[in-house]
Each structure stands twice: as structure tokens, then as C-alpha cells.
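Written out below as C-alpha cells is the structure these notes cover.
Every protein chain but one is kept in place in this view of the complex.
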Amino acid sequence: MKPRFVETFVPPAATFLLTTAAAEFGIRAAGVSPLLLPTPSAVARAALQHAPTLLPALAMTAQAVAIGLALSIALGLLVAIALSTSRWVERAFYPYAIFFQIVPIVAIAPLLVIWFGYGMRAVVAAAFIVSVFPVIANSLAGLLSVDPALRDLFRLYGASGFARLWKLSLPWALPNVLTGLRIAAGLAVIGAIVGEFVGGGGLGVVVLEAMRQQRTDLVFAAVLHAAALGLALFAAVNATSHFALRRWHTQETEP
Amino acid sequence: MSAPEPTAAPTGVAVRVRGACRVFRSAGEADVVAVDGVDLSIAAGEFVAILGPSGCGKSTLLRMIAGLEPLDAGDLGFGAGGGAPKNALAYVFQDAHLLPWRDVLANVALPLELQGRASGERRDAALRAIAAVGLADAAQRHPAQLSGGMRMRVSLARALVTEPRLLLLDEPFAALDEITRQDLDDQLRALWAATGMTVLFVTHSIAEAAFLAERAVVLTRRPARVVLEHALDLPAQRDAALRGDARFAREMSVLYEALRRGNGKAA
Partner (left out) sequence: MSRLAASKRAVAIGMAALLAIPACGGEDAATRATAGKVALALNWKPEPEFGGLYEAQRMDAFAKRGITLELTGGPGAPVVQMVEAGKVEFGIAAADEVVLARDRGADIVAVFATYQTNPQGIMVHAARGLHSLADVFAAGGTLAVEPGVAYTKFFEKHYDLTKMKIVPYGYSIAPFLGDPTLAQQVFVTAEPIAARRQGADPQVFLIAESGFNPYAAVVITTGARARAETKRLADFVAALREGWRGYLDDPTLANALMGQLNKEMDADTFRLGAAAQQPLIEDAFAKQSGVGAMSLERWATLGRQLQELGLIGAAPAPRDCFVQVETLQSPPEPLR
């Protein structure tokens, strides 16, 4: 276990430290104005100095992302199940699911505020809209890829549609669902931030305020907080995937 | 793996196929006739091998008997007549096709679960079936931890767990190495002897057909028709030594001959 840990974390940590150091010296040496590109140390200082603003904002954005993602998973999976029931249903309704993919969130965010009011609801809606399609698309692909022989097996023993869904299709599609979730997580953060630009609250507003007040270092700090949120979600999905699917794959060492 | 004690065996069910036809239609392409008027009469408890070249339609025929494919013409009767008796069929596929998220025990118990049996009953029956194929130690393992041969045995145990009266197998051991294959052949015959179920075994291996079956049905290449129905003149007790026997070679050449004829080549 120990060498595994070292293997996983040392390379990215080393790269991070090297690039940060290079950026610090490079930016100082080039004499770039702090209004244009702040040094990593300036960003860190801003993060610490404004922690009383950044951390509650992060919590707010995280909350909106969590709710939005939960909705994406729940509704996305339901829609995928519905679409998987028949080719007709799929052909009739899939284009509407694609709508969620292509609608530019920046353009409809003001509409969301008009419909849901300022605050958390509009932000959750934005996070949901932006993250639901990957869940639908990937889950559907998984549900439609069920081993035909297994489908035959279930048919042979007279399994009901619900039994097939619960005992075969859904577990079968789990890897695909998790893949969709991996993509959805990052998108939900983007959606929430854009929602906050219009609906208020969270890191989105911190970014706008910092820009207006010529605090480029704070802008970077806020953006990094958002990135950390996305990264944490991504890691969480990966951990879930590893845990849930560990029995599925051939182990390297056989007893 | 010794032959298990004969239990109060479910009697095998007879199968009668008359003029079965199956045509695959696809838009814009020519119709493919897979099965073109096959007649088959299988007695209860018989072990019949269905032999034919690759792609001839033998799998399709088996699926029709299993109820997984419709008949476009002809009819199908079981036992005294009529449809397949409830819960009496089992099917073993070419690959094990296990559920990777379930352990061996849960995989084997699946058919009983789908039939709504109680969990205690399921567990006992599954453990029995696992023991019958010689995998008693592996009940908690997952498919990913098993070798190909072990996985096929789990598939076999799954098929047996409902104590079927008709067992259909579609080239189940084709992907395994020779030793494992022969091992499983022996095991299958022992299980058949113990249970008295009817067995229909599709294969393209003449040796396997000759070794396993009481009777072999040889099919032409596509579209499938019956070339030959041949009762194998071999002893009831089949062991490894039989494969080197002159009788075995003779039966094999009979089947080989029929195959060649069915494949459209001169005798």
C-alpha cells in the first residue's frame, strides 16, 4: 500500500511544486503587472487574506453543486431508463435530452433567475441543466449495452421487466453511469458559477466583485477554489467507482 | 469430481420439432433462411448432440426450442404435447455470461431468484448445484477471480439449479482448453446420468458429439436441414480411454461423412 500511495501522489505533487516555483520566478523576472498576472504567492496571500469571504462562498457553491448533481443523477438515470424501454421512445425523446447539452447556459441563466428568483434555486437549476446530459447519455449507453445472452437468460426464466431492470440492466450500466457522473461533476461546478453570475451568491459573485475591484489575485484565488471543488468531486467519483467496481475486474494476483 | 448420488430425479421431457423454419429478414437486404424445415424427435431423458458446420443455424434451432426465437413455420411440442412445461428449461451459452457484480453463489441462485423462490431454499439449492460441478470452495468468489473453465462450471451449475427437465447447451466448452473440455464433458455426462434430464448439446466438434451423445443429428450448412440422425454405437459408460478406441473412430467417421455431405462436398 505504501509504495502505491507514493506512486499515485508524488508525480502530480512534484509537477505542481515545480510549475508553481517556475511561475513565481518567471512572473517576477518578467515584471508583469499584478493587475495582469499575479504571482502564485500573491494568489496564496489573497486566498488567506480573503478566506472569510472565500470559504463561505465555496460552501455555498458546493451546496448548489451537490444539489444540482443529485438532481442530475436522479432525473438523468430515470430519463435514461425511460429512453431505454423502446426504440420509438428513444427516437422520439432523445433529441430533447440533447437540448440540455447544447443550450448555452450563459444565455439562459437570466431566464432561470426570472423563473426561479435570485438565489440558490436558480443556481441549482443552472448546475443541473449543464450536468444532466452526460448522465443521460452515458447511462443510456450502458443500459442499451446489456449482454444479449444475459437478457435471454432473464427471459428464459420469465423475469419481469422490473426484475430485469433492477437485477441486470442497472448493475450492468453502473460503470457507464459513473463515467457520466465523472463528466457531470466538473460541468456542475461551471454551471453553478455561471448561475451565480446572474443569480447571486457563492464563488461566482466573488469573481465578479474581485474583477470589478481590480483584484486579479483574488480572481485567481476564487477560480482556484472552484477548481478544487471540481477536483474533489472528480476524486470522489473515482473513489466510488474504484470501490463499487473492484470485484468486476480480474485481479493481478490470483490465489 | 465423482458422480453425485441420484436424487429423486425429475424426468426428462420429450421434444418434438416438425418442419421448423426460421427466416431473418432485414430491410434492404436479402432474407436469410437459417433453418429450413427441420424435423426432430427427442425422447424424454435422451442425450442428443446436434452437429453441424459453423454458421449453419444449429444455434438458431436450439434457441427456437428454448423459446428465444420464434418459429416462422412448423411447430414445436413438449412431453405429451403443447408448450414447454413451466420452469423446466435451462440453457447454457457459449460463454459463461455471469453477472460480474455477484459472487458465484448469487450467480448460481439467480434462476431461482427470478422464479420467486425463498432465499433459504435458493441458497441450499445453489450450494448443491455448486457442489455438483465441483466448485464448493469457490462459492464466495467473484467471476473475475475464476478461470475460464471454472466460470463455465458456474454457468453449468446455474443451469442445473432449477433441476431442469430439458437442458440446452450451445457449444459451451468450445472456448476451453482440451483438458478442461474433456473434464467438463465427463462431468456433464455424469450429471445427465444422475438426473435423467433430456440434454440437447449443440457442437461443431465431431469428437465431442460422439463422446457425449446417445444420438447425433447432423445438419447441413445454412439453411439447416437434417442430413443424418445416427444412434451412436458406443457403450453407455464412456471414459477417457474410449477416445482411443476403434469403435469411436468409426462412429466419428460416420458423422464426418454426413457432415461433408451436408456441407455440399462430394463423399
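Per-chain residue numbering starts at 1, and chain names A and B are given in the order in which the chains are listed.
Basically, a contact is a pair of C-beta atoms (placed from the backbone, for glycine too) under 8 Å apart; a residue touches a chain by one contact, two chains touch by 3 or more.
None of these values were measured; they are calculated from a predicted model.
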item: Neighbouring displayed chains - absent chain, whole complex; value: A
item: Which of A:Val10, A:Leu35, A:Ala59 or A:Leu78 contacts the chain that the document leaves out; value: A:Leu35
item: Residue numbers in chain A that touch the chain omitted from display; value: 30, 32-37, 106-107, 109-110, 113-114, 118-119, 194, 196-200, 205, 207-216, 219
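Note that in this section only the chains that are shown with their structure count from here on.
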item: Chain centre separation in whole Å, for chain B relative to chain A (CA means); value: 48
item: Touch list for chain B against partner chain A, complex; value: 63, 66-68, 87, 89-91, 93, 95, 97, 99-101, 103, 110-111, 113-115, 142, 144-145, 162
item: Residue ranges of chain A touching chain B (in the complex, touch as defined); value: 147, 149-150, 152-159, 163, 167-168, 171, 174, 247-251, 254-255
